[in-house]
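So that we are looking at the same thing, I have put the structure below in structure tokens.
For this view, one protein chain was removed and the others were kept in their places.
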Amino acid sequence: MSDSVIRAAHDVLIVGGGGAGLRAAIAIAETNPGLDVAVVSKVYPMRSHTVSAEGGAAGVIADDDSLDEHCYDTVSGSDWLGDQNAIEAFVREAPRELLQLEHWGCPWSRQPDGRIAVRAFGGMKKKRTWFAADKTGFHMLHALFQTSLRYAEVTRYDEEFVTRLLVDDGRVHGAVAIGLMSGRIQAITAKAVILCTGGCGKVFPFTTNANINTGDGMALAYRAGAPLEDMEFVQYHPTGLPFTGILITEAARAEGGWLLNKDGYRYLQDYDLGTPTPTPELRSMELGPRDRLSQAFVHEVEKGRAADSPYGPVVHLDLRHLGEALIDAKLPFVRELCLKYERIDPVHELVPVRPVVHYMMGGVSTDIDGATPLGGLYAAGETACVSINGANRLGSNSLPECLVFGARAGRAAAEYASAAGSTPSVVEAQATDEVRRLERDLLGKRPGGESIAAVREDMQATMEEAAGIFRTGPAMAKGADTLAELQERIGDVDLADTSRSFNTELLAALELANMLDISECILQAGMQREESRGAHQRTDFPARDDERFLTHLLVHRNPDGRSRIEHMPVTITRWVPGERVYGR
Amino acid sequence: MADSIRLQVSRYRPDTDAEPHWQEYDVPLRKEWTVLDGLNHVKNEIDPTLSFRWSCRMGICGSCGMDVDGEPKLTCGTFLTDYEPGPVTVEPLANFPVVRDLVVDLSDFMAKLPRVKPWIIRDDDHRTVEPDVEYLQTPEELDAYKQFSMCINCMLCYAACPVYGLDPEFIGPAAIALAERYDLDSRDQGTRERLDVLIEHEGVWGCTFVGECTRVCPQHVDPAAAIQRYKLKAAMATVKAFLLPRGGR
């Protein structure tokens, strides 16, 4: 078997072993113990980027809270672009998923009586963010991973990179993967595939995202014929450390931190975000939504009121008044990161911060069960666009999104796989083609002279220039032209590394190809959306235009490789589009 | 401050090399650069064939552990300026088989981890319990195991442990710390099941309390403490089994 092009056959294959992928795997193992499920991940599951999430996970549990309020915060936070049926399902199921994780051992922070504690978060009108100090993602991921170990029926392919989905007649039948350690390229067939590969922050130069966040699942789906949705919406988190881009969680502001300009002034009051109060006010000032806070930063820079740093303009996050005891209890990781990477102690000093690319609202277009238009293909987590996040995601909605839609996609894929027929033989030929492509195009030595790092840096610079916090049509068009040149250039990339074993240069080349495709989708959608909404702010179209653009943009890939944009209506159930109001 | 520093990197390519050898690279020395930044400079600007693992670059994913000047370190949190004037040696984590360059084989740990049953075990099997309400847990009960729940599986403790180096059968510090993490969790009832595994010769008794695991742990988990407490627990269980009818179960 091991020398054949088909390595193994499973019922469901999950690509990605982070929060969404592991949740999907457990959902399948629990609901359909007879099904054979496998998780293929390019890193060991506990290395997945879920591990870096800090602040918390939103779910209605407090007595004074309600599902409707969480829905409204999410809908208005999305600038009315989120699909309200999806948001309602999400809000309804999030508390139960978080409780499930509690039962699986997640060390949620507690109230003195032993019940779950919740904290405030940006754009949320009630305290509903569950947290495990400020390492929430780490604890969730490890609880999920360790719990998944008890399901012997889940096969894992660790450190294997999926290069292509196998598709026949509008249905997905598995994937081709390269084992990093062995260098072996083989197909793993499956009746259904769930993509849970996370985001693509690495298309930008300055991001909170880990090195692995290269949009692999989005690119796989796009090339296989599934459309990407809401790709123009890129979230900048307002508080990243300069140089490294390391995230300083929104929880720092939820616990009472202030944002100050170089004059020590809480500048957010100048941007229709409310009036300063000594203690944090929900949906106001520092607890406004991320898009508005990042945009305010740019205006402060333009007014010359940002401070200078060796890595460009910054503002300051002031935590000093919170005191050492609270910082150590609720924000220990923030203190650790500041001490290590900035040599600054937030107990006594101001922390320099600036906006940093953090999250993709867009992704593989799915329905509320994680199903894409392609038969047997599902997606969940940041890779997917359901869309609950619309034009701007609220902090602490992404972790429960991984759980809710990971579980939903898992159950839906299990049902699909149970009814699906056998794998067609044409798949074997496709797999053979893919193996040949990788052997010939990448591992076969030939002159070229382009370096991967150089092309990648140019792509990142292009994206920062064209798809930053504020955008214009001409800048995006210019960026798209540059991307087309970069696509030519990666054809000439020369792999110096011809080794089979752990060839990270080959991996980087494959990831770069994925990122270039994703970059193009971001810019194509951005150019089409001639309005400003949420995280997509165009100085040439500064107003929201519900008449023309209360709609999702879907990016399809034409057979010739070029992209094609289609519109898809936003689902509105109970909340008619209105003004986004914060701090008043 | 000099403007560059020399990295002495251990290279091994299984296709061509019989054994590892050193290769030297000069990288810029900047105050905010970590050893990982230095390696990435090599990879991007000097020699794209150098292989190593890394991801989050903020000390939480546990990918980038290597031996720096003979000490197991997370390279993303180890600054080049601390090794001035150099050279700095960078080697794959000790005690593990080398796959390639700075990449080691972790499959031994991945196989051992499930053996200590690092998940919540309850008499009311969780598969049948609907999670409608939380299991109550006071902040004090949380504090009892919190420290042991901080393990990021970076494997520095295995690289520092001479017992693991001499006897790869030893289940090792991180796995035992995780067992202790669940034992101390007020929601868990699986102590007995885990003890049955750890009471074996290659379980806690393999440890001779060198204490290096605790010293190198970047998350201050203190695996050495977990292991010694486990020994106490195992000893008590043995005494009970000897003295009480039906082994005190």
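Annotations for the structure displayed:
Chains here go by letter, A and B, matching the order in which they are written, and residues are numbered from 1 within each.
In this section, a contact is a pair of C-beta atoms (placed from the backbone, for glycine too) under 8 Å apart; a residue touches a chain by one contact, two chains touch by 3 or more.
The working rule: contacts and distances are computed from a predicted model.
For the chain that is left out, the UniProt protein name among "Fumarate reductase subunit C", "Protocatechuate 3,4-dioxygenase", "Amino acid ABC transporter permease" or "Glycine--tRNA ligase alpha subunit" is "Fumarate reductase subunit C".
By the touch rule given at the top, the unshown chain touches A, B in the complete complex.
Of B:I5, B:L29, B:V42 or B:A94, it is B:A94 that touches the chain left out of the display. From the options B:M110, B:L136, B:V210 or B:A234, the residue with contact to the unseen chain in the full assembly is B:V210.
For the chain missing from the display, the contacting residue among A:M181, A:V314 or A:V386 is A:M181, taking the whole complex into account. With the whole complex as reference, residues 12, 14-15, 19-20, 70, 94, 97-99, 105, 140, 162, 165-166, 208-212, 214-215, 222, 224-225, 228-229, 231-232 of chain B touch the missing chain. As for the chain not pictured, it touches chain A at residues 2-3, 181-184, 500-501.
The definition used in the following text is that only the chains that are shown with their structure count from here on.
With centres set at the average Cα position, the gap from chain A to chain B is 27 Å. Chain contact summary for the complex, chain B toward chain A: residues 13-16, 32, 43-45, 47-49, 51-63, 77, 99-101, 103, 105-106, 110, 113-114, 117-120, 126-127, 129, 131-139, 141-142, 145-146, 149-153, 178, 182, 185, 187-188. Within the complex formed with chain B, the chain A residues making contact are 30, 43-44, 46-49, 51-52, 96, 99-100, 102-105, 107-116, 135, 138-139, 142, 146-147, 149-150, 158, 181, 210-212, 243-244, 246-247, 333, 336-337, 340-341, 451-453, 495-497, 499-505, 508.
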